[in-house]
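Apart from one protein chain that is not included, each protein chain of the complex appears where it belongs.
Should a chain be cited, it is by its letter among A and B, assigned in written order, with residues numbered from 1 in that chain.
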Amino acid sequence: MTHLNVVAATPQIIVAAAGVLAMSMGLFNRYEIRRYGPSAISLAGIVAAFVMIVLLWGDREEAFGGGIRSDRFSLLLSAIFLVSAALVIGLAWRESAAVDRRGEFAGLVMVAVAGMMLVASAGDLIVLFLGIETLSVALYVLCALEVWRERSLESGLKYLITGAVGSSILLYGFALLFGATGTVDLAEIGEQLGGTSFAGEPLVIAAMALIVVGLGFKASAVPFHMWTPDVYEGAPTSITAFMSTATKAAALAAFLRIFQGVLPDLAGDWRVAIAVLAVASIVVGNVAALAQDSLKRMLAYSSIAHAGYLLIGVAAGSVQGAEAVIYYLIVYLAMTMTAFAVVIIREREVENGEMLEAFAGYARARPVLGVAATLAMLSLAGFPPLAGFIGKFLLFSAAVEANMTWLAIVGALGSVVSLGYYLRILGVMWLGTPADGERPARLLAVPAPVMMATGTAAIAIIGLALFADPMIDISRGAAEALLAP
Amino acid sequence: MSGSGVPLLAYLLVSGAMFLIGLLGVMIRRNPLMVLLAVELMLNGANVTLVGFSRFWDTTDGQTFALVVMVVAAAEVVIGLGLVVAVYRQRLRLNIDEMTRLRG
Partner (left out) sequence: MDLSQWIGILVFFLMGIAVAGGLLSLSMVGGRKSTPVKDAPFESGILTATPARQRFSIDYYLTAMLFIVFDIELAFLYPIALNLRDDGLFALVILVVFVFTIVEALGYVWKKGALEWR
């Protein structure tokens, strides 16, 4: 208990406490408290944690004797998780999972965010593993929250089984890493493994391989992606959006923290493995997405492909690569949230609202939402001059700088293929004619929180392109903090 | 190496065997309860490794880690059981091959 320094851990503590409180709010008998209490407390917690992040912004501080460190990297990633949670709570305003079980919904989202923040700010292997498990366990329940729907339950159970296998493999990797160095502290492990004396050591190689596999499960990288489409399709749509943005960011944070932050001297050993995962994810994700008829499944495969793009930045193994990953994570949050928001709005109106045919002519009926969806899809495809293009450009040029030009070429080709399905969605939305009649059936008023969340995400896509320079500077600061002694 | 008695290699062999048996179980077994059991075996295999290395390096870090893992594993299994009970109540058959509502 050398340095307690609880202040540095306040964002995590606030979020966890808000989660526990929000969950209990759902138990009150008064309808108003049950309906608005959990969301209000969660949003208050998010705002408070955000303020603390701004106040703590700066050089590294350590809490609980080095178990939790708050540096620019962990704080920026925490901000991503918090924004994602706030948007999801807004988007889920009228979703059945969130209305009937609002306490559990908001509470568990907050608990998951607390876990993700622990992952980003972990100072030793124990906290890292604890964070990954906290977020996973909360998400298993969130996936199955619509217990009256068999698909939701099935999605939760499948996620639990694959997620638990991934966690066990990851844990075994951590155990071997601990065995090779004799310490669980990330900084000390980095010191022990510094230099090249450990390169080629079987124990370390095995540990790295197991950690790549375990984190590959969490980031849904090919070939550890089998669960992703099923789970994403079965889970409540707002949770799908949360999983594909925040959980992906947490997994990438773990990748960066371990490989870039702790094992930079062994880059020769892990770069190729991660590059292979990246290529496989880009190819499989983009090709499989072409054949989907459900927008939710299509976005699931698109998220697999994006895990591949993001892993390119990790494989580059440079500050530039990490900076690109962090910037792209922010952009990806905005675009994916907007894309899923459209699905959430449509799902409330018609049955099978996630199917592509439900969107025929939808953009003409709702032009503003149509424009937002167009922005999101074009940005996801990497159309210049949108934010998605800037992010991809940074990722690919980091790969080129790192003498991995082939990786950049695969990424660029993958983006071209991805145009196929993103443009197909847009074609159906703007030009398609509904099966029965001129206008799409049943347009309902969009609730204000959903509208606000959608608008924020859509505007962020433009904002991140207009103010790309300051955002990239912030990302670079975070990337440099990874390697700071 | 500290202490006497059981050598490190024995820990590693036992834990590796536990982990592999668990992995095989996950891949072969079809009953969700059995799969959960197999996952538990994998986690505990990793736990034995942690404890073994903890002895080898003469530190308590690994044992603390193992303690945390035990609690985490319990939470995971409890949620798994809860989901299985919920699925059972939904009158789904207890066989994950028959869960075909979702393709893939």
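Just so we're on the same page, contacts are C-beta pairs under 8 Å (C-beta built on N, C-alpha and C of every residue); 3 or more make two chains touch, one makes a residue touch a chain.
Note that the structure is predicted; figures quoted are calculated from it, not measured.
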Contact set of chain A toward the excluded chain (per top definition): 1, 4, 20, 23-24, 27
Residues in chain B touching the chain absent from view: 7, 67, 70-71, 74-75, 77-78, 81-82, 84-85, 88-89
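What we mean here is this: only the chains that are shown with their structure count from here on.
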Centre-of-Cα separation between chain B and chain A, whole angstrom: 26
Chain B-facing residues of chain A, complex: 125-126, 129-130, 133, 136-137, 140-141, 144, 147, 150-151, 153-158, 160-161, 164-165, 167-169, 171-172, 174-176, 178-179, 182-184, 226, 229-230, 233-234
Touching residues on chain B, where the partner in the complex is chain A: 15, 19, 22-23, 26, 32, 35-36, 39, 42-43, 45-47, 49-50, 52-53, 56-57, 59, 61-62, 64-65, 68-69, 72, 75-76, 79-80, 83-84, 86-87, 90, 92, 96, 99, 101-104
